[in-house]
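Here the complex is missing a single protein chain, while all its other protein chains stay put.
Naming follows writing order (A, B and C), and every chain is counted from residue 1.
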Amino acid sequence: MAEMTYRDALKQALRDAMTEDDSIFVMGEEVGRYGGAYGVTKGLYEEFGADRLLDTPISEPAIVGAAVGAAMSGMRPVAELMYVDFIGMTMDQLGNQAAKIRYMFGGQIGVPMVLRTQGGTGRSAGAQHSQSLEAYVMHTPGLRLAMPATVADAYHLLRAALRQPDPVVFIEHKSLYAMKEEVNLSAPVPEWGKAAVRREGGDLVIVTYSRQVHYAMQAAQELSKKGVEAAVIDLRTLNPLDFETIRRHVEKTGRVMVVSEAAMTAGVAAELSARIHEECFDYLAEPVVRVAGEDIPISVSVDLEANSVPTPGLIRDVAERMVAVRSAA
Amino acid sequence: MAEMTYRDALKQALRDAMTEDDSIFVMGEEVGRYGGAYGVTKGLYEEFGADRLLDTPISEPAIVGAAVGAAMSGMRPVAELMYVDFIGMTMDQLGNQAAKIRYMFGGQIGVPMVLRTQGGTGRSAGAQHSQSLEAYVMHTPGLRLAMPATVADAYHLLRAALRQPDPVVFIEHKSLYAMKEEVNLSAPVPEWGKAAVRREGGDLVIVTYSRQVHYAMQAAQELSKKGVEAAVIDLRTLNPLDFETIRRHVEKTGRVMVVSEAAMTAGVAAELSARIHEECFDYLAEPVVRVAGEDIPISVSVDLEANSVPTPGLIRDVAERMVAVRSAA
Amino acid sequence: MTQDVNMAAPAAAASGSNTELLPMYRDMRRVRSFEERVGELFVRGQSAGSMLHLSIGEESAAVGVASLMRKGDTFTTHHRGHGIFLARGADPNRMMAEIAGKESGYCHGKGGSMHIADMGLGHLGANAIVGGGIPAVVGAGLASKRAGRGDVSIAFFGDGAMQQGILYESMNMAALWDLPVMFVCINNQYGMGTRIEQATRGVELHQRARALGLRGETVDGLDVRDVREVAQDLIDGGRAGNPAFLAIDCYRFFGHARMDKSPYRSEEDETQGRAKDPVKFARQALLDGGADEAELAALDGEISAEMDATIDFAVAATPPPLTSMFRDVYASDQPEPEPVRTRIDRILAVE
Partner (left out) sequence: MTQDVNMAAPAAAASGSNTELLPMYRDMRRVRSFEERVGELFVRGQSAGSMLHLSIGEESAAVGVASLMRKGDTFTTHHRGHGIFLARGADPNRMMAEIAGKESGYCHGKGGSMHIADMGLGHLGANAIVGGGIPAVVGAGLASKRAGRGDVSIAFFGDGAMQQGILYESMNMAALWDLPVMFVCINNQYGMGTRIEQATRGVELHQRARALGLRGETVDGLDVRDVREVAQDLIDGGRAGNPAFLAIDCYRFFGHARMDKSPYRSEEDETQGRAKDPVKFARQALLDGGADEAELAALDGEISAEMDATIDFAVAATPPPLTSMFRDVYASDQPEPEPVRTRIDRILAVE
């Protein structure tokens, strides 16, 4: 057991994977000499050299496109997109090329690349550097999607992503990099594609991922003091989606909140809500409640930014009212 | 009353709008001399000249970006994206610029542009020319989204889009261009942002848009022969979303199917399902059923293509079973 | 029946200066014949859709470059890539089957004309996105540079892609990293109905590459030997890590796709353009070099027969089974996406 940051766990995952597998290399803006805009790759350039920590020009579409070509040529690129907000210029290479190549070519070849990026609020970075755009990815058949919430998952999900035969978009949360947790990297973790139940609880289940796992846990702890026990499911990967774990808890509690930092409309929370309703309808005492990002751009103003996405307080308040509704019923 | 095609209605809308408003111009690949890849603008170049039917190089990101700049400079550009499948290279200009400029700049200015494009299956055009990518747009705050299903709406929604103060993505369906309907363009139509109830029916309500409206109507007619009456709601615009019309019908029928050609996961159908469940839970006899595109790329093979998206037969079968479930219950 | 790239050359035709040209003529003729059959497949209503882009008039670009490729080399093409793939050694039957959307096609009928690919021949894929296949060669170049075998990776695209930003990004990377990569622009003067002069002011296309630090040339595509000569020099450089750009001037003989009758260009334009016929030119050069008309006619006939058979092959082939729809979205050891019907069945059954 050692204390480690989310950032260092990611770095360790890259280091271990690159040591084991020669075909893995990292490419992106400032990933080498600079060590990454958020410091994730700091030191790896010195360890692995310029060929395996490839600093690229500021050319996001071609970065993703080059990663596709490298992946088709026997390598395992880890392309980095400095902010998920830049995914808009790469969605052709990602959605029309990486995601569809195996299918269009009749299964001849896959595109085993990882696109590492980070998203979310928390740094007053404004409307173009604070978004949560995972829904674009989740909606695109052919792309896997992982979003680690914990230090251990930062490590393990990235390692697992680097073993996938298909393209994986790996979205970190910018506000988690400095988070420290005690971790034992050799302790067993759920396998790729399986959710983690971070907390058991019989009164309701909160289904979430990425930073909101921590907000949900904080809310759950406060709720517990008031006698309300919430289970918290950390999805870990959104594609594959571990619906069985969700189902089990929904059937047990009958009350569900889905939480996502992304804009609510047509986002990940919508998918989760729709699926839970359609698959578990008879078990639901009340509708699944979506707690998600507002349908607005993110402001640079600190207060406006913080209130644009779910907070622990909001999660707690809503959970309390959901449970109260039942008690009253 | 005259018979008119969807294609010609679009052209007429452009013609009328351009005649009335000098600031409107069309820009895009092959929109001028060629008359548009699907012939929508044929003849307008001769009528309005090269300045107002501006043929562009094959540069989608800059086409959208130039439209943004023109819209901020007092013009009303109608930028054309030949296929919605190319939206992936423009999502930065669309989602980070057009959608956010009014907000980021504190309300100083808007971006009154229309991005006309077309999507959907039906022409064996393969994985990169057959998609339904409206969810990317619907998920992006700041973008309006219109998807006409009828000839009259092709005209009226485009006219209305050209009066909006904010950016509108206007997605036509490639399989509807040749569709003819009797229309009286001066007859009253629902205003912008209001859904149209294409058919009343008390047994269930089908909520859909674009080509699937016709599939739903076809299914409804077949169902009617078997004594099942389905209401069909054509949403017309997905942003704004007319939830009140949906609510009214859901409360009446208690059974809802949402139909969308887009890939099911995290798509428009998910949003509709989630909202209906959360807003109308007590009225639902059974869960909202999503009938949507498969979570796969579209094949060029005719059969595979046709079966990748909802068909009238599928809609009818599912509706029948939904109603049967109730009768049995 | 399969193709026979090593079809025996008529003895007389192959003598003297014809030795080099004859195989290139044969390859060009095969491309032309194949494309004519693609047109026929469409007319017979047997193709998957109408998005079929014939490379007639561009045979010297395909053959001049592709004939220089070797095992280990890779390439991507644009939507008008039949000729390149065939010149690289593709089986015309499997190509035609793919164009018809059939199971026995290169991609089991899922890709079609615009998404044909074959890893065996290093074809990393045709692309329906203008410019979409270009950056892949940067990645392939990185891999081949690392492997150090001198393999080159070539992106083929049209003049229309010269206006796509991703080309510049890709060329810049190739130059920056000294990659064994080549960019080949088949300038057939048109992007759909737009002449190159209507799409750009800077029509000396190779200057753009030079400004980014690549080697850059433009060559007239009339004589395939010229194309090959310039391409040879640039590819050799490419193998050594000096990436290059080559624009090949030619003319798109027919419409953009099968439905396009090219109303936007004059008869005169077409007559002038089609006068630059690389296949005819090579045939005449062979005759001038001493080849016998009868022997060439026999060769042409042999090719015609080979290509006729591709239609029969494609028409007789079966479409992919519906169950294949969910296959190959992900790797074969992964669960397939759940069909909508299955999901609905479960939901309605629960009730």
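Operating definition for what follows: a contact is a pair of C-beta atoms (placed from the backbone, for glycine too) under 8 Å apart; a residue touches a chain by one contact, two chains touch by 3 or more.
Remember, it's a predicted structure, so these values are computed and weren't measured experimentally.
K.L.:
Which residue, B:Gly32, B:Gly88, B:Gly126 or B:Pro141, contacts the hidden chain when the whole complex is considered?
P.N.:
Only one listed residue reaches the unshown chain, and that is B:Pro141.
K.L.:
For the chain that's not shown, point to the residue among C:Pro23, C:Gly213, C:Gly289 or C:Pro321 touching it.
P.N.:
C:Gly213
K.L.:
Tell me which of A:Thr5, A:Gln128 or A:Thr253 is the one touching the absent chain.
P.N.:
Here the residue in touch with the unshown chain is A:Gln128.
K.L.:
Using the touch definition from the top, which of C:Cys185, C:Ala199 or C:Ile344 touches the missing chain?
P.N.:
C:Ala199
K.L.:
Can you list, in ascending order, the chain B residues touching the missing chain?
P.N.:
25, 51, 54, 56-57, 59, 61-62, 64-75, 77, 92-93, 96-97, 101-110, 141-142, 144, 165-166, 240, 278-279, 281-282
K.L.:
Can you name the residues of chain C that touch the chain not displayed here?
P.N.:
Chain C touches the missing chain through residues 163-169, 172, 175-176, 198-202, 204, 207-208, 210-214.
K.L.:
Would you write out the residues of chain A that touch the absent chain, in ascending order?
P.N.:
29-30, 33-34, 37, 55, 57-59, 61-62, 85-86, 89, 123-129, 264, 286-287, 289-297, 299-304, 307-308, 310, 314, 318, 321-322, 325, 329
Just so it is clear, only the chains that are shown with their structure count from here on.
K.L.:
Work out the mean Cα position per chain and let me know which chain is farthest from chain C.
P.N.:
When every chain centre is compared against chain C, the largest gap points to A.
K.L.:
What whole-Å value do you get for the distance between chain B and chain C if each is reduced to the mean of its CA atoms?
P.N.:
35
K.L.:
In whole angstrom, what separates the CA-based centres of chain A and chain C?
P.N.:
That pair's centroid distance is 40 Å.
K.L.:
Which residue numbers or ranges of chain C touch two or more of the other chains?
P.N.:
109-111, 115, 127, 129, 132, 165-166, 329, 337, 347, 351, in rising order.
K.L.:
Give me the residues of chain A that touch two or more other chains.
P.N.:
Residues 61, 92-93, 96, 103-104, 141-142, 278, 281 of chain A touch two or more partner chains.
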